[in-house]
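Of the protein chains in this complex, all but one are displayed in their positions.
Chain naming follows the written order as A and B, and within any one chain the residues start at number 1.
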Amino acid sequence: MTGFIRFADSLSAWFGKAFAWLIVLMAFGTGYEVFVRYALNSPTPWALDVSFIMYGTLFMMGGAYTLSRGGHVRGDFLYRLWQPKTQAKVDLVLYLLFFFPGVTALILSGWKYASRSWGYAEVSINSPAGIPIYQFKTVMVAAGILLFIQGIAQVMRCILCIRTNQWLEPEEDIRETEDILLARATEAEKDAHP
Amino acid sequence: APAVLAQSPIVVKMQTSWPASDIWMDFAREYTTRVEEMSAGRLKIDLLPAGAVVGAFQVMDACNDGVLDAAHTVPVYWYGKHKAASFFGTGPVWGGSATTMLGWFYQGGGADLYRELTQDILGLNVYGFMGFPMYAQPFGWFKKEVSTVEDLQGFKYRTVGLAADLLQAMGMSVAQLPGGEIVPAMERGVIDAFEFNNPSSDSRFGAQDVAKNYYLSSYHQASESFEFLFNKDFFDDLDPDLQAILKYGVEAASTSNTASAMDNYSADLEKLQTEHGVTVHRTSKEILDAQLKAWDQLIADLEQDEFMKRIMDSQRAWVERVTYYELMNAPDYALAYEHYFPGKLKL
C-alpha cells in the first residue's frame, strides 16, 4: 500500500509541477502581448486564448498534486480536533461516497465532450486566430484520471491511518513561507526544552 | 424532475445568448408568447437569459446534449466548430440584405445546406430555424473618430464570426465576446472598440458610457437573422401539431420582431444623439471599399473548402438573380424621404 501511495504522490507531483511551469510561460506570453501592443501597435490575436488555455491547464493538472499535499480547502475547525483514526474513518466514507462518483463523471463525460471536439477540430471562438481547443478540453479527462489515481492513494492512506492512528505524510516538498517558518520555530522550541 | 402530471404542459427550457436586459429578450418573448397561445397552453416555454444554464457561446453544445431543449441565438456563436456556420448570417455581403438572405435560407437552398452542416458534417443533434432578418449592423463604437483604414490599425475590436476574420485582415486585433461582456471588457482594456448589433441593444448594455462615436453602415454583418435551435430528440417526441407550432412560430415572430425593431431601434438612435451626446457617423467610403476588398481575400481563402464553396455558389446564384430584381425594382426611397423631410438625411 505504501508503495502505491508513494507512486501516486510522485505521479501527481510530477504532472502538477511540470504543468506549474506554465505560469512562467503565461507571465512572459502576456508580457509580450503588452509589449507588442504598446511598442509596435500590433496586438496579437492569440494572447487572450493562450492565457486562458494555460491558466485552465495549470489549475486542472494541479488538482491531484494539491490533493496529495492536503492543499484543497476543508472546513476543518472540528476535523482538526479529532484523532487521526477518526479523521481517517470519516474521510474514507466520504472519498467513496463523494469523491469517486464526481471524478468518474469528469473522466467519462469529459471524454465524450472532448472527443466530439476532436471530431470537428474545434477552435476557440474568442478570436479569429483559430487557436485549437480540443486538446484543452481533453485536459478535463487527464486531470480526472490523475485525481482518480490519487484518490485511490488517499483511500489507502485512510486505511493505513485507521490501523496505525497516524497519517502517512507525503514526502518533503515545497512549502508555504509561513509553514517553513512555523516548522523552524517548532524545531527551535524543541531544542530549547529537551 | 420526476413526477410530471399527465395534464400539465410540456415545459420547453429555452435559453438565449443575450443578457437579461437586452431588447432581444423581448424579441424572444414575442416568440414564446405566440407559441404558448397557439398551443393553447400545451407548450410552456421557460425562457432564460445567457448564463442562466450555460454561457452565451455554449448554447449549441447545450442543445445538442439536451441540457437545453431550445436556444435563441445566432449561428456565428458556434463557428468555432466550423467556419461555415458564419455563412448563415455573418457571411460575405454579395449585395443582398438580411431579408434577401433569409429568403435564400427558405427558398434558395440554404436550409438544406444548414442541415448538411449541422447534422451530417458536425453530427449535431439539433434542428435549427431562422427568423427576423436584422437590419445591417453598425460598424460600431469608437472613442475617437475613424475615417481611414490607417486609423483602424492596432485596434482591439469586438465582433463575431467571419466578420472577425474580415477585420483582422484589415489590421485590427479582434476578440469575440458575448453582448453582456462587451462593456466590462472595454473597462478592463480587453478591447478598445466594438460593435454589437443595433441602437437598442447597444444602448441597453451601456455602449454610450464607454464610447461616443457611433458608425452606421457597414459590410461586416449586413445579413444576419436569429437562429432558433431545438434538441432533435426533444423535437421528434412532440406531437406533429406542436412541432408545427414551434416551427411556424418562428415565421410569426419574424414579422413582429421586425416591427418592434423598427420602432425601438429608430427611437433609441434618436435618444443616443439627443440625450447621450453620441455622434452618429456613416462609415467612410474608404473603409467600406477596404471591407469589400478584404471580403474578396477571405472568399478566395474559404473557397478552398469544397463545402464552403458550394454554399457561396448557392448564395451568389440567389443574390445575382433576386437582388437584381430587388434593386431594379426599388424606387429611390431616399429621394421621397428628402422630398417630405428635407435636409435631415446626411448620407
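Here is the rule we go by: a residue touches a chain if its C-beta (ideal position, glycine included) is under 8 Å from a C-beta of that chain, and two chains touch if they have at least 3 such contacts.
The rule is simple: contacts and distances are computed from a predicted model.
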(request) One chain of this complex is missing from the view, so tell me which of "ATP synthase subunit a", "TRAP transporter large permease protein", "DNA ligase (ATP)" or "Fe-S cluster assembly protein SufB" is its UniProt name. (result) "TRAP transporter large permease protein"
(message) For a quick check of understanding: of A:59, A:120 or A:167, which residue touches the chain that isn't displayed?
(response) A:59
(message) For review purposes, identify every residue of subunit B that touches the missing chain, sorted by number.
(response) 1-2, 51, 53-55, 58, 61-62, 65-67, 183-184, 186-190, 206, 209-210, 233-234, 237
(message) What does the interface between subunit A and the hidden chain look like in terms of residue numbers?
(response) 16-17, 19-21, 23-24, 26-31, 33-34, 48, 51-52, 55-56, 58-63, 65-67, 69, 71-80, 87, 90-91, 94, 97-99, 101-103, 105-106, 108-110, 112-113, 136-137, 139-140, 173-174, 176-179, 181-182, 185-186, 189
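Note that only the chains that are shown with their structure count from here on.
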(message) Taking the mean of the C-alpha atoms as each chain's centre, how many Å separate subunit A from subunit B?
(response) 40
(message) So in the complex, the part of subunit A that touches subunit B is made up of which residues?
(response) 37, 41-45, 48, 113, 116, 119-120, 122-129, 133
(request) Under the touch definition given earlier, write down the residues of subunit B that touch subunit A in their complex. (result) 57, 61, 77-82, 121-123, 153-154, 156, 164-165, 168, 173-177, 190
